[in-house]
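Worksheet for the structure shown next.
For this depiction, one protein chain was excluded, whereas all remaining protein chains were kept in their positions.
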Amino acid sequence: MKKINVGILGAAGYTGGELLRLLVNHPEVNIVFANSESNAGNKIYDVHEGLLGDTEMEFTSEMPFDKVDVVFFCFGHGKSEAFLKEHAIPANVKIIDMAQDFRIAAPTHDYVYGLPEIHKEQIANCMHLANPGCFATCIQLGLLPAAKAGLLTHDISVNAITGSTGAGQKPAATTHFSWRSDNFSVYKLFTHQHLHEICQSLNELRPASAPHVVDTLDEGFNAEGITVDFIPYRGDFARGIFCTEVITLDQPDVESDIVALYKSFYEGAAFTHYSDKALDLKQVVNTNKALVHVEVFGRKIVVTSIIDNLLKGAVGQAVQNMNIMFGIDEKAGLNLKASAF
Amino acid sequence: MKKINVGILGAAGYTGGELLRLLVNHPEVNIVFANSESNAGNKIYDVHEGLLGDTEMEFTSEMPFDKVDVVFFCFGHGKSEAFLKEHAIPANVKIIDMAQDFRIAAPTHDYVYGLPEIHKEQIANCMHLANPGCFATCIQLGLLPAAKAGLLTHDISVNAITGSTGAGQKPAATTHFSWRSDNFSVYKLFTHQHLHEICQSLNELRPASAPHVVDTLDEGFNAEGITVDFIPYRGDFARGIFCTEVITLDQPDVESDIVALYKSFYEGAAFTHYSDKALDLKQVVNTNKALVHVEVFGRKIVVTSIIDNLLKGAVGQAVQNMNIMFGIDEKAGLNLKASAF
Amino acid sequence: MKKINVGILGAAGYTGGELLRLLVNHPEVNIVFANSESNAGNKIYDVHEGLLGDTEMEFTSEMPFDKVDVVFFCFGHGKSEAFLKEHAIPANVKIIDMAQDFRIAAPTHDYVYGLPEIHKEQIANCMHLANPGCFATCIQLGLLPAAKAGLLTHDISVNAITGSTGAGQKPAATTHFSWRSDNFSVYKLFTHQHLHEICQSLNELRPASAPHVVDTLDEGFNAEGITVDFIPYRGDFARGIFCTEVITLDQPDVESDIVALYKSFYEGAAFTHYSDKALDLKQVVNTNKALVHVEVFGRKIVVTSIIDNLLKGAVGQAVQNMNIMFGIDEKAGLNLKASAF
Partner (left out) sequence: MKKINVGILGAAGYTGGELLRLLVNHPEVNIVFANSESNAGNKIYDVHEGLLGDTEMEFTSEMPFDKVDVVFFCFGHGKSEAFLKEHAIPANVKIIDMAQDFRIAAPTHDYVYGLPEIHKEQIANCMHLANPGCFATCIQLGLLPAAKAGLLTHDISVNAITGSTGAGQKPAATTHFSWRSDNFSVYKLFTHQHLHEICQSLNELRPASAPHVVDTLDEGFNAEGITVDFIPYRGDFARGIFCTEVITLDQPDVESDIVALYKSFYEGAAFTHYSDKALDLKQVVNTNKALVHVEVFGRKIVVTSIIDNLLKGAVGQAVQNMNIMFGIDEKAGLNLKASAF
């Protein structure tokens, strides 16, 4: 079978590196170019840990779009849109954008929001895909079954902790080892930008009878509807996101019904599974999996959900989307050994 | 001035060790005995890291209560009460109990709940003191000002993460380094035993007009009143607790009023301070301090509060209580250098 | 092609778990049984992190040796030999033993020491294989090229740091998170048991003109010859071994010659590569790779070598050996994504 020819823009960053670590072992992929102006001519393994011995490929300043079937945008947020204004990508080349530039649907673009658990068919038929954010993926996977069932009728308490790789490659005060190790802190309290895409999906899935989910970043805290009260934390580990979502029902519910609802929702999902046991983060680290677990206390449903922020929360999901877009096995190149320790 | 003669029971455990680390440098204390059956005759520094060079004292199997002014119970939970049934402590010897055995007021005992921020006078006049739990201390310090002001009228969302020293000295699966490092997990979801003492204090401080705070462990989730929905997490660091408490008001409030309320409540507190800036855990690690910070979003007040679980959350607060009980400077022996890194 | 039918004994331990994580994705392997008395009937993913969603297989108390081509012994040291005294393995079933029981050649057994970099042909033709130790693998890979070239003529300084997974699954004082995190310590100074197999290989490869390498554990420190002065450290990370070997030459040497010697020695090795740059541990974590780097200062050659202790230092190398023993691609099932972070 003909391989998928892939180009990568922004290949020297964290997501670029993790994408390369996946694609060098992907059985159906041929990496045509890994673009990085500043690293052109350098070996990929000189920049990205763990690739020595896997590939002798070098970064290039070239962008031969005519030689590829798909191009991954691994730019920082805001740069994808800017890049497209200055460069023409051939119409027959698919685009998978890691940034948030096209995650919110708009008449001005045709990007499909690439969460396979809800958009598999659209993904399979699209040319342009906006890959979801890391927190957004994990939180949505915890809330979507309840949203679809119309159970979201009160404000939702969400807290989620992320590893340091979420903050990118550039050294900063909050990623300085001396500060971050053994530390724990909160940031962007109630105002994290992923609220946009989370609210978009919740409103997309909810029945008309359920209340509007307010995007407080756009609509403020006094708008009519329910809110997602999202508390993001910085953890002292490199990989992974652990989310807890507390849903308040109108009436107490039976735990078995809720569990059945969640199990049914994710039946057939390639990488998202319901776990009967309490979660811990390392169950998914270095894999493309998401795990979801539910417990019920009176009117409160407590959902926990976990992913690896660089994989299911970024490039792993991007490769999953690529697989769907090209009609190959959804799991190709993604049967990863969990690091576990 | 005559020094305070101190005896320690359970001196070979984590809290016993941390208490010894404090008391060897306490200017007003004379350590009379450090009791441990299993370690009798061993140097203290052979068991407790960091004490070589500070003291040549040995553990003893003796318990000369007639030679001390105060005895610290550093037993595991449940053992303090059992110990007192089998041993007589002279009436003129004060007791400071680290366990949860006497934290809930009852006609059967005269132990004062030792949270100086609300009970300073009772502490100063008591013979027997029940030292608060670690999570309980941190969560209460985040909620007490609002409770007293009658602002707790809806269910309260609490999540809190603790370091591994909270799990004690005995090796276990969840404190195994290979599992715990880089990991994050939830436990005792909505059912942590510290809810008892938290609810006791909130009900003690609230005005009669405010609703009853339901101790769901005793009263269940359907009782009349509001609940404290407490999600405890295990973090991959050794020391510290970071709590977030989300309070929902009846009406949106002005941030400056709430901040003023909190600042005023802790004015004059020896170790609990309001911080104008966002918190991170290492601001208090290895100190007896608690820091509290507040932000307001519409009807939601988000309080963050931090302590070192072994110090303000355990023996540091116990020494603070001892200082108050003996009428000496509340900060004696507790001007600790933050580790910071 | 017919798959290799595999049985695993001791499947509930750390190495058993890591072996399962590899084999569930190995394209040429069919796992016939995973034996664990104490976990019989439990799902494998209930014991081993990271396997939920990958397999529904359960542990079994059965040992159907007639259904397998090869059996892996994942016992603790000393138990393999004991097991074989009580159980008969059919003569046509290959054995790969993870323990140290048969690593030292003896007339009483026919196990081949499974270090592919020096024994590839013997491995390809053997029925019984003793898989090398983790420290032993990493240290040998740093010393073997020099040994073969006759450059080991003075005592060799070796220090090596290992992650906590090297200490196994059973919780202990030295793997307690509260103690191990942010800590560093030394153990088995100059007396680590891997010296046996290291000395065996160095003596096997050295030319007759080079001095005998003394196994100080057997021969003492005053025997004629040179010694390997091995300082093992415990690190505060879960995976990986970083070794430094300092070789003293009779005469100063040219760096380029030594580097050429090392490069040439590992040319064609499937997983062991020479790196032109200084090493850091995460370059190999969660892979089966070994990296080696050399610098020269006067008469001193400083070699650094790194592996993942659970993979190239244990089950990764065991699977590599299995691949060689069955004549399939040496890298099958071992093209692992580095965790990198």
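Quick notes on this structure:
Per-chain residue numbering starts at 1, and chain names A, B and C are given in the order in which the chains are listed.
The definition used in the following text is that contacts are C-beta pairs under 8 Å (C-beta built on N, C-alpha and C of every residue); 3 or more make two chains touch, one makes a residue touch a chain.
Not measured: the values here are computed from a predicted model.
Considering the entire complex, the omitted chain makes contact with A, B, C. Of the candidate positions A:26, A:103, A:180 or A:337, contact with the hidden chain is made by A:180. For chain C, the residues touching the absent chain in the complete assembly are 155, 157, 159, 161, 178-179, 181-187, 189-190, 216, 220-222, 227, 229, 231, 233, 235-240, 242, 244, 246, 248, 252, 278-282, 285, 295, 297-300, 302, 304, 341.
Although one chain is not displayed, chain A still touches it through residues 14, 49, 163-165, 167, 169, 171-173, 175-182, 236-238.
The set of chain B residues touching the chain not shown comprises 17-18, 21-22, 25, 46, 48-54, 163-165, 181-182, 238-239, 271, 273, 275, 277, 280, 282-287, 289, 291, 310, 335-341.
Heads up, the rule we're going with is that only the chains that are shown with their structure count from here on.
Rounded to whole angstrom units, the spacing between the C-alpha centres of chain A and chain C is 36. Of all residues in chain A, those touching 2 or more other chains are 181-182, 238-239, 280, 282, 285, 341, listed in ascending order.
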